[in-house]
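The structure under discussion appears below in the form of structure tokens.
Some chains omitted; the rest stay in position.
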Amino acid sequence: MLKMKQKKQSDKKNLLKHLAVDSFHLKKIRKSSKKAGLPPGALVHVGEKKIEKAVISVVDYNSERVIEKTIESLEACLPLKELPTVTWINIDGLHDIDLIEQVGKLFDIHPLILEDILNTGQRPKIEEHDNHLFIALKSLRYDVESDAIRENQVSIVTGRNYLISFQERPSTLFKPGVDRVHNSKLRIRKRSTDYLTYALLDSVVDHNFAILEILGDKLEMLDAVLMEDVSQENINAVFDLKKKVFSMRKSILPIREIAANLMKGEYDLIDESTLIYYRDVSDHVLQIIEDVEVYREVITSMIDTYLSTLSMKMNEVMKVLTIAAAIFMPLTFLAGIYGMNFKYMPELEMKWGYFTVWGLMIVLIIFMLVIFRRKKWL
Amino acid sequence: MLKMKQKKQSDKKNLLKHLAVDSFHLKKIRKSSKKAGLPPGALVHVGEKKIEKAVISVVDYNSERVIEKTIESLEACLPLKELPTVTWINIDGLHDIDLIEQVGKLFDIHPLILEDILNTGQRPKIEEHDNHLFIALKSLRYDVESDAIRENQVSIVTGRNYLISFQERPSTLFKPGVDRVHNSKLRIRKRSTDYLTYALLDSVVDHNFAILEILGDKLEMLDAVLMEDVSQENINAVFDLKKKVFSMRKSILPIREIAANLMKGEYDLIDESTLIYYRDVSDHVLQIIEDVEVYREVITSMIDTYLSTLSMKMNEVMKVLTIAAAIFMPLTFLAGIYGMNFKYMPELEMKWGYFTVWGLMIVLIIFMLVIFRRKKWL
Amino acid sequence: MLKMKQKKQSDKKNLLKHLAVDSFHLKKIRKSSKKAGLPPGALVHVGEKKIEKAVISVVDYNSERVIEKTIESLEACLPLKELPTVTWINIDGLHDIDLIEQVGKLFDIHPLILEDILNTGQRPKIEEHDNHLFIALKSLRYDVESDAIRENQVSIVTGRNYLISFQERPSTLFKPGVDRVHNSKLRIRKRSTDYLTYALLDSVVDHNFAILEILGDKLEMLDAVLMEDVSQENINAVFDLKKKVFSMRKSILPIREIAANLMKGEYDLIDESTLIYYRDVSDHVLQIIEDVEVYREVITSMIDTYLSTLSMKMNEVMKVLTIAAAIFMPLTFLAGIYGMNFKYMPELEMKWGYFTVWGLMIVLIIFMLVIFRRKKWL
């Protein structure tokens, strides 16, 4: 077994810096263990604290008017809750447990759901409750700087006339949604929370196409680069890409189930006329999954091609070595023979001895070359 | 990580030229990302602009007469729409969004469907709506020049007495369909749009057999060529073929679901007497999928055979090298010994020294050969 | 890309001769493409013309009497059709389209079925129609001469009191069926066409056991041979066997569905008392599929074993080479040193110089051998 226990923690942290990518999932898994042992429903924020203070923003609209504001405390949105308008509360940042608990009380949300919202290692899922629908999602983002895919947990609680969305950290994810609400001509203004839910879901899903595009670009680059220069660095980049693609697949696969469930129209809060939109989301999810499959296949083929190239090059190298050895070893031996200092070596005295040996050697070389050509090694 | 960010765009384009085949799918995926963020139902043509101007052609027929014409604007076909005859409108080219929107209004097509028609990265699917059936398909075509499989998105909207087909670019795909309509003796003339839908579906599906044939020919050629000449070029051709076969599979797999759904006879617009024809389509799709599986297995076997051949050749090469080294190294050493210039080397003075050494060497060679023969290396 | 386009057709045909086995499936696939583009229901014989003239034979029986004859034209069997006896018409050879069309008219068979009968690339399937049941099958035959598995398409149309079977070419496949009919004591004489259908199906399925036996013999031979002599030829034979086993699997898999459907007893023409026999067929099909799986696993293990053997042999070879080099290179170098012609080399003048060097060399050899033994290379 490895003797790694003695290594100091500092040493380990140092290692981790180089592992930004690989530890992507491992970290997420570790987060969940923080909770083990606590009573169910006990609220603990499982995950890194990603922003300083939770930001609460409210959008309240119906077909006639839109109100948008950032509020300090949740009480400010209570009056809106009572109105028949659609009230969309977005909370960025999950570490303020009091706030989440307050939301839970105000909107009568089951403690287990609050727990799921806070646990950023939560698996994507959909659950129907008495008066609301709960959807947990993963939004992916490609972080150019660290060349890594980052997850952002998004939770949506949809009630009859309100929708509360939670994100780990502020993002531009819901920006298009807010913009659409401001445009009084769009369908979103005439419809209820079920359509808003769809719009947010759609944003999260469609975001993945951009990541696919980035990965696709990298794939093309790597494919071209690998043909020229098979360095360890490039190989590692391919394997790294493979892990990224695999992690995307893992994040998106559970959304398929969510979309499939929504499409069936079994949830009371989802109006039948909205079902067609959910069918659209489902289509996109399927397409992303299929595209991810294509990427995996392409990467696997790339690795296979590369490995077979390596084998072939090795063969090439070995042939050169063998030909060199098979030609020069006998010749050197021959030269060695006549370099011996025996007193009685009749050949040495012959006049044409030297040239005869040269002749012999040349015949030998030609003979070898013919043989290797026959074996198709040349 | 790769330092590829600094490479200029121009450089990248240059690379892409060599990647025609590999980037086949990647490009398609990228197309979809153009839309991310837009409100659902907003019409944008996602895909390359493949022809200059959309071409609209109309075929109107019943069992008694056929009218075929190319029209400039959609209004020209309005009178035909009202007639009880079958009106088949084919539109080649998807970039004219106004035209598509006009079609949507005239035939009361849901905006999400129009969006699917315009998005050439759309996954094949079937959807039933109030008054029409929507089918999205991929038609494949083998482009000899670039040695690549090209996709052409085909969308079909089937109503009670009209059928509208959309293609990315003009093709001969529907030529046999038009020809059949002109033949008054054929079944197609006596039947309604459900049969016409079948005929078009059948054309799209059967087109794949021709591609399978081309790929099959290549496979045979490559298999024969690889036996003779294992060059990197040929290996790459095999991997390239594998990718092509995989991409075919991906395009055809979703059609299986479509055919299965049609066969069930759950759609109002499909008359029960036509179901048997859809069963036929389903059969063909299954057969193509199975054939594609066979191709994949054959290619995998080819690669495995090739790799094991490579290993065996390497072994062969190594044996030659080792035999050469094991025989000549001791001999050269021996010759070296008697090439030393020590003053007192009794053997050098002996009369038969030289010949004794030769004898010794020959014994050594024979001994080595016997050993290697025993080891079955010779 | 390969420059294979310029190669002449004759050249290609030459290649194909060597590819008898590999092109087995490819050819079959290609056959289907002949039809692409034709209107559905248009009868074309897709496949090779395997015999000169179609042969029609009739067996008519009930529990009291049997009539068996070979007839020239179909009309000759019309009177039999009207009788309540079981009329079994067997047609060998599918190229006579007029004949098939005539059968279609006489027995009221749907054109699409006739098309399936003629298309020898047809996938095995079962379909129920108004007054008959249609079953398409593949019968396999091992052709010793070309060492290949040959397919023979068998179609069965079962009506209330008649059964028509079609084969691509004459075979002994239905011989046991005919013999049984002649034996008045057997169950077959007392039962109707559903039992006859079962008997024919059973013949087709059980034929595969003989092929499995042949492949099993080859497998055993190869396994034994490979242990002794790992030649390229034998490796290829293993891969060839793998392809054969795979092609068997592909032909038999769809029969499982057919048997499963028949077992369910949903077809009107199949009497409930016959269901148990179909259960038997289903059992046999499952067993063949499982046996084929075993073969695949055994072959895979064989290849893996062989490859690991190859690796181990390579290791062995490399060790011999390395040991030889590591021992003789330093020695030759030492001999080279004292073969130098410097004027002032004190060792050369010493009396015991030569013997000292020999001693040194022997010590070196022993040292090396000890090291290699410690490394377990010896």
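Chains: A, B and C, in written order; residue numbering restarts at 1 for each.
What we mean here is this: a residue touches a chain if its C-beta (ideal position, glycine included) is under 8 Å from a C-beta of that chain, and two chains touch if they have at least 3 such contacts.
Since the model is a prediction, treat every value here as computed from it, not as a measurement.
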**Report entry** Assembly copy number, counted for this structure file with 3 shown
**Finding:** 5
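We adopt the following convention: only the chains that are shown with their structure count from here on.
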Report summary line: At minimum, the number of touching-chain hops separating subunit A from subunit C is 2
Report summary line: Top of the farthest list for subunit A, CA-centroid basis, is C
Query raised in the report: Can you give the whole-Å distance between the Cα centres of subunit A and subunit C?
Result: 42
Query - Distance from subunit B to subunit A - Cα centre to Cα centre, in angstrom - result: 26
Query raised in the report: So which bits of subunit B are touching at least two other chains?
Result: 311, 314, 318, 321, 325, 329, 332, 336, 339-341, 345
Report summary line: Note: in the complex, subunit B contacts subunit A through residues 1-2, 4, 7, 12, 15-16, 18-19, 22-23, 25-27, 29-30, 32-33, 35-41, 110, 112, 116, 121-123, 125, 127, 230, 232, 235-236, 239, 242-243, 246-247, 250, 303, 306-307, 310-311, 313-314, 317-318, 320-321, 324-325, 328-329, 331-332, 335-336, 338-341, 345, 347-354, 357
**Report entry** Touching residues on subunit B, where the partner in the complex is subunit C
**Finding:** 147, 176, 180, 183, 186-188, 198-199, 202-203, 206-207, 209-210, 212-213, 216-225, 227, 233-234, 237, 276-277, 279-280, 283, 286-287, 290-291, 293-294, 297-298, 301, 304-305, 308-309, 311-312, 314-315, 318-319, 321-322, 325-326, 329-330, 332-333, 336-337, 339-345, 377
